[in-house]
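The complex appears here without one of its protein chains, the remainder shown in place.
Labels run A and B following the written order; every chain starts at residue 1.
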Amino acid sequence: MPFNLRDTGATLWANSNKWQRYLIAGVIIVGAFALPLLEGTFLNTPRTPFVSVLFYPIGVYVLMALGLNVVVGKSGLLDLGYVAFYAVGAYTAGILSMHTKLNTWEILPVGIALAMLSGFVLGAAVLRLRGDYLAIVTLGFGEIIRITALNSSAVGGANGISNIPNPPTTFGFTFDLESDRNYYWVVLILIIITILIIRGLSARRPGRAWESIRQDEDVAELMGVNTYKYKLWAFVFGASVGGAAGVLFASKAMFIAPNIFNYNISILILAFVVFGGMGNIWGVVFGAVLLSYIPERIRFISEARMLIFGLVLIIMMNLRPDGLLPRKKREKIGIAGGEIK
Amino acid sequence: MDFSVLTDQFASLTFDGIALGFIYVLIALGYTMVYGVLRLINFANSEVFMLGSFATILVATKLFNHTIESDPLTGFKLVYTMTAMLVGAMIVSGVASVIIEIVAYRRLRSRTSNRLTSLISAIGVSIVLAEAVRMATSSAPMGSPRLLDKTILATVWGADIRVDTLLVIVFAIILLIVLDLFVNKSRLGMGIRAVSMDYDTSRLMGINLNKIISTTFLIGGLGTGAASFFYITVYEMTRFSIGFELGLAAFTAAVLGGIGNIRGAFAGGIALGLIEMYASAVLGTQWRSITAFVILILVLLFKPNGIFGESLQQARV
Partner (left out) sequence: MSNQPVLELKNVTMQFGGVKALNQVNLQVNKGEICALIGPNGAGKTTVFNVVTGVYVPTDGEILFNGKSLKGKNRHKITKMGIARTFQNVRLFGEMTSLENVITATDVHNKSGLVGSILNTPRSRREEKAGREKAHEILKFMGIDHRSDQLAKNLPYGDQRRLEIARALGTSPEIVLLDEPAAGFNPSEKKSLAELIVKIRDRGYTVLLIEHDMSLIMGISDRVAVLDFGEKIADDLPSVVQNNPKVIEAYLGVPADAS
């Protein structure tokens, strides 16, 4: 049998007892927090400091990929306007910091809530449509948000919003131009929380509902799954994660403009999800890390980034539609990779 | 908002809207015919349009060595140059469309894999083509020499009837009539209709599906190529992102008329062209690009079958 990282990992996990699992999870988490130590090694990125790359693009994109994965990978809903929620989060940060004294941590829940609200409104309107149409309508929604921002002087029009404050010093951790590492740790914490939530959902009722919708929506409905409600939840959950990523991004970049939030970002995130393995958390994390890191590491790829991501989409769909680390192929493993007792 | 613009220039907006509408109609063919046979949004059709627009200009500049400064042509020379541009665009777009089908869809189709995979593959093709052209042109727009002098033929209710817009309308009508005859009268056309109506039965009946599907993509591509020629004739400019900008509007036109339906595409295209012109006159051109999206969302919400279309909600149990 050929070596398969996904299966090896899943087997290891399945055969571990509770304490071994805590140990494995602990090692992974500590390892992730320790990544900034690799600064200066062969992993170094030529143009941007390595630790900064860990936050953006890697961290932010991993977070977004996890959110989109719930929508596309788990529920089979093709959302081509995911960038809209990222934009809503970022603009919430921009606008609130212009008009209020709220700091980043206070803005974060607002940004998430507004992203969820827009996800809800969009979802409520379009989720009755089937597959293909959803793709186009969400794409259109993303463009509507961008162009509206572009033409609204209240949010700076094409110039966007600048001087968005960094987060305040928290528990002794400072957040300024020098503190790339702390930003990375924050996004890492959000990523871990998101993974925990998704794992919880996947192994339980919502995960089954999404899975059944993805496989056969008509039958799911006839087996009692309230498909509309669960599709809407998937959408809203995905939106919340995108919104969080947006707030974080804006507070580090200090500057946002409409054209940062273009269609390409939606495609980028989709490529991460597809490359790693639709529906599988680890596959998606892996895909997002790899594909957002490589263009930073290898200069000439940066320019051809979108071209390569387009190719990734075609090649993966034709040759390996389940991605590099496909979702559960083995049997005897619960949907999330382990039974929750 | 300024409604007086609308009333003052109503006739000329209408005329321009109809011309734009015909361009949409032709591009919409690439979506609607493919949707008819495969029930798949041919995402890459926008890039077929983009390629056609570059092909139109390149025929003029590379084959006939015209430059941006070239003087307009007249007489026979004008006719054959323009014809060559039209044919060039149609060939490039038609061939691109057929190749796209083979590269991006055929393999997936034969595996009866789920629709998500084909859709994502199509999006991939669209991105690759747009990006390849972006890199090749360094993101710069490409202008077209004005080979057809934009003479004003007549003025009707204050609207200038320009030769280029009139040309678009006349030729688009001719092309559409030919297409309608082809689909309704020829053997291949009937094959296309049969597959559109019932894919599975047609396969069982021994219809050569690959041939039918390739033909469908070819026709869609030819129509889209013609659209790019007309677009260049009127607007004289293209860039790598033109597909994204116009293609989706054309898709909206197809949905508006009821996707999968050629006559629907006609109605939808004209309607959209007019709405866009009126809307940008009233709201300002900066909003024009989202008019289509807003309409698309409204149509799908309130009349998901379009004006003439099939039922999208048909249960498949």
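Following the convention adopted for this analysis, a contact is a pair of C-beta atoms (placed from the backbone, for glycine too) under 8 Å apart; a residue touches a chain by one contact, two chains touch by 3 or more.
Note that this is a predicted model, so its numbers are computed, not measured.
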Original post:
With respect to the chain omitted from the figure, which of A:Thr227, A:Ser251 or A:Ser292 is a touching residue?
Top reply: A:Thr227
Original post:
Which residue from A:Ile197, A:Ala253, A:Leu290 or A:Ala304 sits in contact with the chain not drawn here?
Top reply: A:Ile197
Original post:
Among the options A:Asp79, A:Asp132 or A:Glu211, which residue touches the chain absent from this view?
Top reply: A:Glu211
**OP:** Go through subunit A and note every residue touching the omitted chain.
**Re:** 197, 200-201, 204-209, 211-212, 215-216, 218-227, 233, 237, 327-328, 331-332, 334-335, 340
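Simple rule for what comes next: only the chains that are shown with their structure count from here on.
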Subject >> subunit A partner contacts - residues on subunit B that touch it in the complex >> reply: 40-41, 103-104, 107-108, 113-121, 123-128, 131-132, 134-135, 244, 248, 251, 255, 286-287, 289-290, 292-294, 296-297, 300-301, 304, 312-313, 315-317
Original post:
Which positions of subunit A touch subunit B when the two form their complex?
Top reply: 72, 76, 78, 80, 125-126, 128-133, 135-137, 139-141, 143-144, 147-148, 150-151, 218-219, 222, 263, 267, 270, 274, 303-304, 306-307, 309-315, 317-318, 321
